[in-house]
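What follows is a single structure, and I will ask about it in a moment.
The complex appears here minus one protein chain, its other protein chains still in place.
Should a chain be cited, it is by its letter among A and B, assigned in written order, with residues numbered from 1 in that chain.
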Amino acid sequence: MAKKRHFAGYAACWVSGVLTLLVCLAIIIFLVLKGAHVLNWRFLTEDPRPSLNEALTGGILAPLIGTVFLTTLGICFALPWALATAIYLAEYAEDTPWVKTLRTGIDVLAGVPTIVFAIFGLAIFTHPGLAFFSTMVEGVENARAFGRSFLVAAFTMAMMVLPFVAKSIEEAIRAVPVTYKEAAFALGISKWRTIRMVILPAAAAGIITGVVLGIGRIAGDTAIVWLCLGGSMTLTGPQPWWEPQNWLATLQNTGSTLTTYIFYSSPAGEGNSPNKAFGAGLVLIVIILALNAVVDYLGRFTRLKEE
Amino acid sequence: MRTRQRSVLLVAAALVLLFSQFAFAQEAPAQDISVLVNGQRLSLDTPPLLEQGRVLVPMRAIFEAIGATVDWDGQTRTVTGRKGDVEVILKIGDVNARVSGRNVTLDVAAKVVNDRTLVPLRFVSESLGAAVDWNGAAGQVVVNTAVTGGGELPATLSGTLKMSGSTSVQPLAEELAQAFRQKYPQVQITITGGGSGVGIKDAAAGKVNIGNASRALKDSDPKGIVGTTIAKDAVVVVVHPNNPVNALTKQQVKDIYTGKITNWQAVGGPDAPIIVNSRTAPSGTFDFFTEEFLDNEKVVATAKQHASNGLVRQAVAANENAIGFISMGYLDNTVKAPLMDGVTPSMENAKNGTYHFVRPFNMVTNGEPTGLARAFLEFVLSAEGQAIVGKEYIPVK
Partner (left out) sequence: MVPEGSPAQTAVAGKLAAGKEPAFQTVVVSARRRSIKEAGIEKALFAFTILSSILIFLIMFFVISKAIPVLQANGFSFVFSGGWDEHFVNAWLAPAGEPSWRFGALPLIAGTLYTTAGALLIALPFGLGCAIFLTELCPARLRKPLESTVRLLAAIPSVIYGLVGLLVVVPLIADQLISNELALQMINVCALDGTSLLAGMIVLSMMIVPIFIALAADALAAVPRRYKEASLALGVSHWRTIVKVMLPVARNGILAGAILAAGRAIGEAIALSMVTGSVANLPSVRHGLVFFLEPMRTLASTIIDNAEGMSVATCEAALFACASFLLVACIILSLFARLAAGGIQRKGGAAGG
C-alpha cells in the first residue's frame, strides 16, 4: 500500500519534471519554426525601419543595444540598493514591529504588477524637477519633462526588481552557515568586516543568482519598457551613440528593447511584422541561455573556490 | 404676337423649370460630406451643400472653427469675417466678394438655406490663411489653419522634437521623421506610442511637442489643442478567407455589430454564429467605425474588444465565423475584405474617393505649432512629405 503511494508520488514528480522540459522545448521549437528563417547577419546588424511591409522593416540592432543598456543600468541602480536592504534585514534588523512593517512593505512591493510600476514611473518622471533623467520638452508652454528615457525606465525597473533581488540576496545571506559568523565573531572581527569578508563571499553564488533573476526580469519585461522607454524603435539620442560625448544624452533619450520590439511587431502591436517578432524572440532566448550558462559557470567557480 | 409671347413664356418657363431642376440636382444636400477643421469634425446643424463642385457650409461654424470672428448684417445681407488683419466680406447671392479690400470673384455665391447662411468653404478658409483639401467624392474636406504645407522650410534646423500617441500613426510618423532627419541631421526626433488619447493628453499637458491621433478630435478632448490633419487612412471590414460571403452593405455591417444579425445565414453565409471582433473604446479606429458604420449606435456587448489592428486580424484569420475591422494597411491574405456597398475596398478606390470609409490622422499641438514642430508639420504637408504619406496612406494634398 505504502509502496504504491510512493510509486504514484514518484510518477507524478517525474511526469511534472519531464512535462516542464517538454513545454519548454515545445516553446523553443515553436519559436525556431516561426522565427529562424528571418535570422541572418543583416537582421542582427540593421536598425528597425518603419514600414507596414514586413520585407522593409529592417533588423533588430537598436533593440539589442537597448536591451543591453537597460539591463546593465537597471542592475546598476538595483544592486547596491538591494544589497544594502538585504544586509540590513538579514544581519542588523531586530524582530521589532517597526522592522516587521518594513519587511511587509518590501514583500508587498514584490507583488505589485509591473503595469502599476509603469504608470507610476511615467507620472513621477514627467515632473520638471526630475528632468535630468529624461529631457525637457522644448518650445512648449508649461513644459514638463518627457518622462521617458533609458534612465527613467532603468530606475523604474530597479524599483520593480528590488524586492526580488533583495529577497534572494537575503535568503543567500541567511543560508550562510551560522558557524562562519560565529567563528568570525569568536576571533573578535567586527560585524561589518565579517559581513564583507566572510558572509558576502560565502553568499556570492546566491547574490549572483539574485542579480541574474533581476536581469531576467528586466530583459523580459514589456509593460515598463513600453511606457517608460517609449515605443520608439530606434535610439533617439544624438548619433553616433558610441562616442563618449553622446553617452549621457543617449541614456537620457529613448529607444527600444527586444521585448518592446517583439510586442510592437507581433499582432499585439501595430508593427505588422510577426515573423520578425518571432526572430527577435529567438534572439532573446539565446541571450537568456547564454546568461544562464555564465551563471552556471560562475556558480561552479565559486563552489570550487569554497571547496 | 400674343401666341408668340405665350410661346416665349412657355419656353422660358420650361427653361426655368429645366434649369431649376438642374440646379436642384446640383445642390442636393451632400449628407456624406463631413468637414474636418484642425482635426476636429465641424458640428453642423445644416448639412454642407455641394454646388458646382464647391462645398458650402454654415458661416458661423466655419468662421469660428478657423478662429475668425463673424458679423452678420441683416439689412445688407452681408457676412463679415475677421481674423487678424484679414477681413472677408461676402454678400448673399453675390459672386463678388472682398478680401481685405481686394475684389475677388467666386464660382459660387453665399446663400441662405433653411434660415442658415451658407458660405463657400474653400474661399473662406483660404482667404483666412488656411489650407483646404477636398478630393471629390471622398466625402471629407480637410481644413488646416495652422500649417498649410506651402511655407518655406529653413535651410538648417536643430533641436529636439518629442511625439507620442497613436500606434496607428506611429509607423507613418517614424517614416516622416526619418526623412526629416535626413534633411536636418542636427534635429533629434523621439516618437513613442501610447494611443491616440495619450498623445492628445501629452500634447495638451506640454509633455510632448506633437501628439499623434488616428481619429478626429472631440469636444471631450482638452481645450486649446490644435490638430493638423496630415493623412487619411481607410478602414475596412474583414472576414475569414473561407467565408463564402463576398459582399456586405453598410446596413448589414451595422446590424451585425449592433447584434441584430447573429447568424451568417442572414447575410448569405452558412448557418453559423457571427463572432464579432471590435476594438477597445479609446482606439481611434473604433471611434471612426462607430461613427461611420454604426451611426453612433452601440456595439453589441458580446463583441471581443481588441487592443490593436494586428489582434483583430489575427482573431479573424483564426476563426471562420469571425468578422472584424482594420486599417487598410493591415490587409493581407490571411483575411478577406468583402465588397462594401458594392465597392472593392482598395487603396486605389480610397484615394479616388469611391471607397469613402476613411479617417484622418492628426498631429496635435498645444496651441498653434511653433518652432521645430511647425517646421516638421510644414514638411509633412509639403509635396515631399505627402509623397511619403502616399506610399501606404492617403495624402491630404
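Throughout what follows, a contact is a pair of C-beta atoms (placed from the backbone, for glycine too) under 8 Å apart; a residue touches a chain by one contact, two chains touch by 3 or more.
Quick caveat: nothing in here was measured; it's all calculated off a predicted structure.
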Chains in view touching the one left out: A, B
Absent-chain contact - pick from A:60, A:184, A:208 or A:251: A:184
Among B:53, B:93, B:224 or B:273, residue touching the chain not depicted: B:273
Touch criterion as defined above, residue of A:63, A:255 or A:281 at the omitted chain: A:281
For subunit B, the residues touching the chain missing from this view: 194-198, 200-201, 219-222, 259, 262-263, 271-276, 280-283, 298-299, 301-307, 311, 314-315, 318-319, 321-322
Where the missing chain touches subunit A, by residue: 2, 5-6, 9-10, 12-17, 19-21, 23-24, 27, 30-31, 80-82, 84-85, 87-89, 92-93, 101-117, 119-120, 123-124, 159, 162-163, 166-167, 171, 175, 177, 179-180, 182-184, 187-193, 197-198, 201, 212, 216-217, 219-223, 258-259, 262-263, 266-268, 277-278, 281, 284-285, 288-289, 291-293, 295-296, 306
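Simple rule for what comes next: only the chains that are shown with their structure count from here on.
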Centroid spacing, where centroids are CA-atom means, of subunit A and subunit B in whole angstrom: 44
Touch list for subunit B against partner subunit A, complex: 159-162, 164, 167-168, 170-175, 178, 188-194, 205-209, 307-311, 313-314, 329-330, 366-367, 370-373, 392
Interface residues, subunit A side, partner subunit B - complex: 49-53, 126, 135, 137-148, 226-227, 230-233, 236-238, 253-254, 264, 266-272, 274
